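Next up is a structure, given as structure tokens.
Of the protein chains in this complex, one is absent; all others appear in place.
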Amino acid sequence: MAERVVENLNQALHALLADDPGLYLLGEDLVDPYGGAFKVTRGLSTRWPERVLSTPLSEGGIVGVAGGLALAGQRAIVEIMFSDFVALAFDQILNFASKSTAMYGRAVPMRLVVRCPTGGNRGYGPTHSQSLQKHFVGIPGLTLCEMSPFHDNRAVLAGLLGSGRPGLFFEDKVLYTNRMYADGVVDELFRYDLVGADGDVARVWVDDPEQCDCVLVVPGGLAVRAVAVARELLLRDDIVCQVLVPSRLWPLDVDGLLPAVARAGRMVVAEESTAGGTWGAELAQAVHTRRWKALRAPVRLVHSADQVIPTAAHLERTVLVQDADIHRAVKEVVTGA
Amino acid sequence: MAERVVENLNQALHALLADDPGLYLLGEDLVDPYGGAFKVTRGLSTRWPERVLSTPLSEGGIVGVAGGLALAGQRAIVEIMFSDFVALAFDQILNFASKSTAMYGRAVPMRLVVRCPTGGNRGYGPTHSQSLQKHFVGIPGLTLCEMSPFHDNRAVLAGLLGSGRPGLFFEDKVLYTNRMYADGVVDELFRYDLVGADGDVARVWVDDPEQCDCVLVVPGGLAVRAVAVARELLLRDDIVCQVLVPSRLWPLDVDGLLPAVARAGRMVVAEESTAGGTWGAELAQAVHTRRWKALRAPVRLVHSADQVIPTAAHLERTVLVQDADIHRAVKEVVTGA
Amino acid sequence: MTAAVTAAPPAPSRLADDDLDLLLLIRHFELALLDMFGRGELHGTTHTCLGQEYVPVALRPLLADGDHVFSNHRGHGHYLARFGDPHGLLAEVMGRQGAVCRGVGGSQHILRDRYLSTGVQGESVPVAAGVALHLRRAEPGHLALVHLGDGTWGEGAVYEGLNMAALWRLPLLLVVEHNGIAQSTPTSAQLAGDLAGRARAFGVAHTLVTSTDTNTVRAALAPVLRRVRERGTPAVVELRTHRVGPHSKGDDTRRPEEIGYARAQDWYARYARAYPEQFAAHDERQRRHVAEVVREVAGRPASRWEEAGRG
Partner (left out) sequence: MTAAVTAAPPAPSRLADDDLDLLLLIRHFELALLDMFGRGELHGTTHTCLGQEYVPVALRPLLADGDHVFSNHRGHGHYLARFGDPHGLLAEVMGRQGAVCRGVGGSQHILRDRYLSTGVQGESVPVAAGVALHLRRAEPGHLALVHLGDGTWGEGAVYEGLNMAALWRLPLLLVVEHNGIAQSTPTSAQLAGDLAGRARAFGVAHTLVTSTDTNTVRAALAPVLRRVRERGTPAVVELRTHRVGPHSKGDDTRRPEEIGYARAQDWYARYARAYPEQFAAHDERQRRHVAEVVREVAGRPASRWEEAGRG
């Protein structure tokens, strides 16, 4: 069986730190033996005590320090313990790290990545369960990526650090415990490959990658759930749904999505974010504008309710997007209901 | 001639403070004789020295104090000197003020408004010219409004404070110096009225409010510019463009826009924000979903480039949305170019 | 200061029965939670205040209903001392009917009357300053109290709030439960200088309390609260305390001698030794009480969150 996603990520950090003596890793409680709240950083501080630092509780300050390292030509990865607290670093991300790439009249590489453990379904409550990706869409100079079981974390993080643009990396907290997919195989029914300009989009299909009734686009955190929905749709409703999982959420690689969307004429975007100003709305706008004629129905968005995320599991479910919501949306779009 | 917008806002604050002995106003440098960086708060501290307070430079802290006042059953308005710095208060807005309305399992009124002088065209440079509305769209519990020359500021602010939801109020810095429109008259060609469920949407039309080739939706900060574009379109291109200016940006009053959009079959949304994850994308998604059949073309979005906002005027123009961009977009949508 | 901490703690003084009951209620409540987590009966997370129970117990008679209390992630003791309501709190943690916040907030997010906790460290300090601004004007003599940990002093929000409270002379009291650690990070690795200096930097009075004896702590705190009320100015109280349990569920990576040291300081065992008879009776009573609360609340149906309460 393939490794767990958290192991893949941990190994990615090991490899990146080994390869690059100018790379730092900063965050709260990430040194050994604790190794981070989600154990992502295990073993790193033992190998590189000078470059893997536990910090005080200072989310804004830590991202500022990372910005300084980047400015000095180094590389830095920051772990925000719960992505909800990245709100405290909004200024450093928006007004310093991202701006500095361009506001001095020339391209200034800023090689830093802010890792954001994200999402609900673990009963951590309203201030520890959010999916805040959407609030960072459209900051000039900033790239957003999301961890996925299809994308090797080392490649994604190296790509972010290499680009010279600061990046946020969203990591679904439940996904940590899932397994990576490997060798193009999802299960006995589904296969996957990587498409798009830089192979950024994982495409999950059954039988024929060029054939489907509907395209379902999700960020990595929903990939496992989307695959389960696609399976149900196939077995229960005889609907062929192709799942597309871009690793990069922003800037969008619309070109990587358009062929499949144009063929199917139907698209659903699902994400865990609460309603309003979602990533999906931006995707939908790109598709509506670029494939207006090919669409049989408006792009359908599925997301969590416009609500705080409750702590108790039975209430959390009433707010967070559920597999059944995605299932229903695809079915409605396909059947025109 | 009608009063200037900044006077209308100043008078609104005078009236609100006079009416409500539990209302506080907090912000940097807002006491007399300085009266705020944009002179919006002139005369207020002289009348109410106990409730109109100049604060230290602490944007996050000030919004926190306002949250505390609201929690204690009071009302508070905060001025952020330049809306760019509201990034420093992102956590207090997202995780405290907005969350508190619901995360304790019952409705808790949080009566505070954060005023955000916004936008470019004044040569203040990359960290003092942004339009950050879009980053706050879709925060459960939070309302966004924008100052407009059609909407009396007292009514808008009283509405926000009365709602029990925290609000952000975006004030275009150039708009301060424009004049309010009054009595349904824009100029010798255009008239306006207020439509939508709660009269939130200003509708600007020529001859017949039920008749137009295209609907142009803009937030208040672009209202004067949109009217100028509509005028040009009429006189130069014989295109009848109806301008809609909602005072509330979020939650959307889509119902207030749909009738006009459905009649015209064409809609353009213009805003000053840089590209990506814009307010317009959210509006477009609502319209695409609700009036798919009635649309002759996808909703067209116009905004600034995906760039930092330069200081020098000749460069600032190359990034910020220009009247000509809006004009071209409407024309293209109408002529199908 | 260091000397006072490392020396063997003096023998505890005899507690009034109701104080002892409250201490033990909190202790057994926390133990029951860890127990349930261990058995997989609770989901999410929780932070127990084992070893720090005496802080809110010492404060209890010093607070009036009109005072605002801001708690934090480690807040069960604060809640129980204020409301004596293990049912409502347990129902909240378990998401059962009768939950004080209907199961929406859970362990970390509680609002009841003038008591509030939330999950973002440091955020409450400016908020409490805002409350104190109102109190100063409308209800002089009342105060806003914030419980915070030593690690929370990493957050800039603390300084922004403290600065305004000092400038505007607000009745704000910061009660720092300095347990020498933040999650897994020792104070020496997260806090430069010391808390006394941090308070003084803002012209704010600072009081250090190293005792873990409820009576002694209360006696030390009484004049501080009185001054905050009378003068309407902020103050910082630093309580050197000991986290006897893990940070949250089972994440204690301290070395055995560190944990041993914390345990050795624990008021619970020391009080049991000093007053065995009084202790045994009350301990047994509270243990049973909590067991009964657990049994009763676990039998309740799931909490309901009515639409009206939804944002």
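In this document, chain identifiers A, B and C correspond to the written order of the chains, with residue numbering beginning at 1 in each.
As a working rule, a residue touches a chain if its C-beta (ideal position, glycine included) is under 8 Å from a C-beta of that chain, and two chains touch if they have at least 3 such contacts.
Keep in mind that what you see is a predicted model, and the values were worked out from it rather than measured.
All shown chains touched by the missing chain in the whole complex, by label: A, B, C.
Touch with the chain omitted from the figure is made, among C:G38, C:G66 or C:G197, by C:G197. The residue from A:L16, A:L44, A:A87 or A:A102 that touches the chain not shown here is A:A102. Summary of contacts with the chain left out: across A:P140, A:G196, A:P219 or A:P310, the touching residue is A:P140. Where subunit A meets the chain that is not shown, the touching residues are 24, 50, 53, 55-56, 58, 60-74, 76, 91-92, 95-96, 99-108, 140-141.
Along subunit C, the points of touch with the absent chain fall at residues 153-160, 162-163, 166-167, 189-194, 197-198, 200-204. Even with one chain removed from view, subunit B keeps its contact list with that chain: residues 28-29, 31, 33-34, 37, 54-58, 60-61, 84-85, 88, 122-128, 306-308, 310-315, 318.
Simple rule for what comes next: only the chains that are shown with their structure count from here on.
In terms of inter-chain touching, the protein chains here all touch one another pairwise. Relative to the C-alpha centre of subunit B, the farthest chain centre belongs to C. The geometric centre of subunit A is 31 Å away from that of subunit B, both derived from CA atoms. Shared interface positions of subunit B, defined as residues touching 2 or more other chains, are 60, 91, 95, 99, 102-103, 105, 140-141. For subunit C, the set of residues that touch two or more other chains comprises 99, 102-105, 109, 118-120, 156, 303, 305, 310-311.
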